[in-house]
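Showing just some of the chains, left in place.
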Amino acid sequence: MRADGRQPDELRPFKVTLQPNKYAEGSVLIEAGDTKVLCTASVDERVPPFLKGQGKGWVTAEYAMLPRATQSRNQRESIKGKQVGRTMEIQRLIGRALRSVVLLDALGERTITIDCDVLQADGGTRTTSITGGFLALALAIHKLSGTVSFARYPLADFLASVSVGVLQEQVLLDLNYEEDSKAKVDMNVVMTGAGSFVEVQGTGEESPFSRAELDGMLGLAEQGIRQLIAWQKDTLGDAGIRIGEAKR
Amino acid sequence: MRADGRQPDELRPFKVTLQPNKYAEGSVLIEAGDTKVLCTASVDERVPPFLKGQGKGWVTAEYAMLPRATQSRNQRESIKGKQVGRTMEIQRLIGRALRSVVLLDALGERTITIDCDVLQADGGTRTTSITGGFLALALAIHKLSGTVSFARYPLADFLASVSVGVLQEQVLLDLNYEEDSKAKVDMNVVMTGAGSFVEVQGTGEESPFSRAELDGMLGLAEQGIRQLIAWQKDTLGDAGIRIGEAKR
Amino acid sequence: MRADGRQPDELRPFKVTLQPNKYAEGSVLIEAGDTKVLCTASVDERVPPFLKGQGKGWVTAEYAMLPRATQSRNQRESIKGKQVGRTMEIQRLIGRALRSVVLLDALGERTITIDCDVLQADGGTRTTSITGGFLALALAIHKLSGTVSFARYPLADFLASVSVGVLQEQVLLDLNYEEDSKAKVDMNVVMTGAGSFVEVQGTGEESPFSRAELDGMLGLAEQGIRQLIAWQKDTLGDAGIRIGEAKR
């Protein structure tokens, strides 16, 4: 049993508020336990310079934490004058992950920017940003499909992410901050609805890990992501949104 | 009658959620119509270098808008590499206004930082930040008073702010974004519970204004702020918080 | 009687040197007591991106202090790597104020940049920058009118600014640095030749102020600005420059 009463293979309660923002093409407030992330998807009818004139679209992400999202206040990156390494690493991961399920050719020359702003952080902010960012993206593409007639539906599959780790010789699913700070290994996994891996990032700075531990973590992550994707399907289904048949 | 059905001297519906953030010493989510600002108050047991060793405290504020708080997405200031002039101007105003009701000597050598992050903007974000920031500050000082025994209660009075303007020859209270962008004059007023002025900032870039218009705006602002402060008293009173008798 | 021998409602001696700079389209060295500001107006036959193709012009201002303009030396903003909040706030104010008397449509697609560089600071640098910046602007537009035939004269009215404040229960006009640093309220007022308000910015961080004090300050400011505008008229008149009849 874990400090918050969960089983080792149990996700935290997930909650979502659809369209909390009246301006964004897609938006969700996603909560995983006490971690709260506001994800907005903004559609811009232009692409970055390196894609101009190729008929392809682009999906990118930005990530930030409010100064008091954490136990002690952090200085704003606007005052530091730059985004720190951790921020860049995370937003690059979110962007890559989301692009993996978007048919950029089908999207056409437009950019969708997913902003993930962490209002409160209690572990798993990057994985929750991916799971929530996918929902915001799906809402925006759904909205776009009302005005643009896509030859193929640009969203190819579902996508979700979860963290796993090893703490006191036990493999745990969906670590909160306290668990995460004590874990000897920490791993983030991103998978598609079809059950393929998009990202696997495991780090054993505190203590290297064995192949058996790696396999244990991968198994638990697969199981957790399957639940998250089922929950995403229900959430979008209730809102009348269906991911297109298009296969990549 | 105004586009949203209000009378010229009518405030938008104000709403507050107390303590939405589990880490901050004080926090509120304040809503004025569709403007939503998350205000947190963080206590730090240190003061800035220029105050060290004087036995005095400090109150300061920071302000930011999420990228999609507005109709079209704005670039993050962390990516621009600096805060823009508008941001600096606003957070300097919020900080000055809040300090005017704090007895810095009584607070002792500690800093309270008020972060005002605009989740959604529909006009009046700076005045709403002041009104909400005051509540977060009051909650934090109330919490502090549970562990620190202050010789005098460091919060001397209530404080609220509202915008007024002149649109089509009519003086209006609490402008929303649409009204604000058409107004010929725009004025922000900050007042204390005792009815004194803390800040008066009127700008007639589009069209200079007369003394009569100025007087009209000041009158409407006084009336609106009186209502806001009554509402603040109720809000804090319901939470069992009373501003000390201490006079400045 | 004030420390420098002035009456409460008395301006400091104002002095101006016209065209001290041989390159700028308009320039003045303005002195208000010991405050000295070099103001240049530079005409550029382009407009910022947001105005392109609209047939309108633009007026903008920049403000800076030389490192030793003040009692103790300040670090250069070029070395800090950015303009500080105070600088941005002031130059935004100067720009807004000057634009209020310019007919941007009449000016045509060109930008006039007013640079206000404080050589020596003894209080009132922002108000002196506005009063002097107006003169530089008027000289530049006058010079422009020699080569461009404007349908309407682009300068609609005179403009000047002064500070007022409350010190030891007395309302004072045109505060020097020593008075300013002790005043409980500080207010900057900008008005046109027609007697309308363009900006009213009063701050009572040290001590909130009453409506009566506000009215007293506004009255004194009106009187001081009237004198400044009479002096501006003489100054320009002596130089053979007359502001056009055009009404806004």
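So that you can tell them apart, the chains are marked A, B and C in the order they are listed, and the count of residues begins at 1 in each.
Simple rule for what comes next: a contact is a pair of C-beta atoms (placed from the backbone, for glycine too) under 8 Å apart; a residue touches a chain by one contact, two chains touch by 3 or more.
Quick caveat: nothing in here was measured; it's all calculated off a predicted structure.
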Assembly copy number, counted for this structure file with 3 shown: 6
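As a convention for this text, only the chains that are shown with their structure count from here on.
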Joint neighbours of chain B and chain A, given as chain labels: none
C-alpha-based rotation, chain A on chain C, 0 to 180 degrees, nearest 5: 120
Type of chain B:chain C copy interface by residue overlap (half), same or different: same
Between chain A and chain B, centroid-to-centroid distance (C-alpha), Å: 34
Centre distance in Å when chain A and chain C are each reduced to the mean of their C-alpha atoms: 52
Where chain B and chain C are represented by their mean Cα positions, the distance between them in whole Å: 29
Shared-contact residues (touching 2 or more other chains) in chain B: 82-83
Residue ranges of chain B in contact with chain C within the complex: 82-86, 88-89, 91-92, 96-97, 99-100, 187, 191-192, 194, 196-211, 214, 218, 248
Complex contact set, residues of chain A against chain B: 21-24, 27, 34, 38, 40, 42, 44, 62, 64, 66-73, 76-83, 87, 113, 115, 117, 119-120
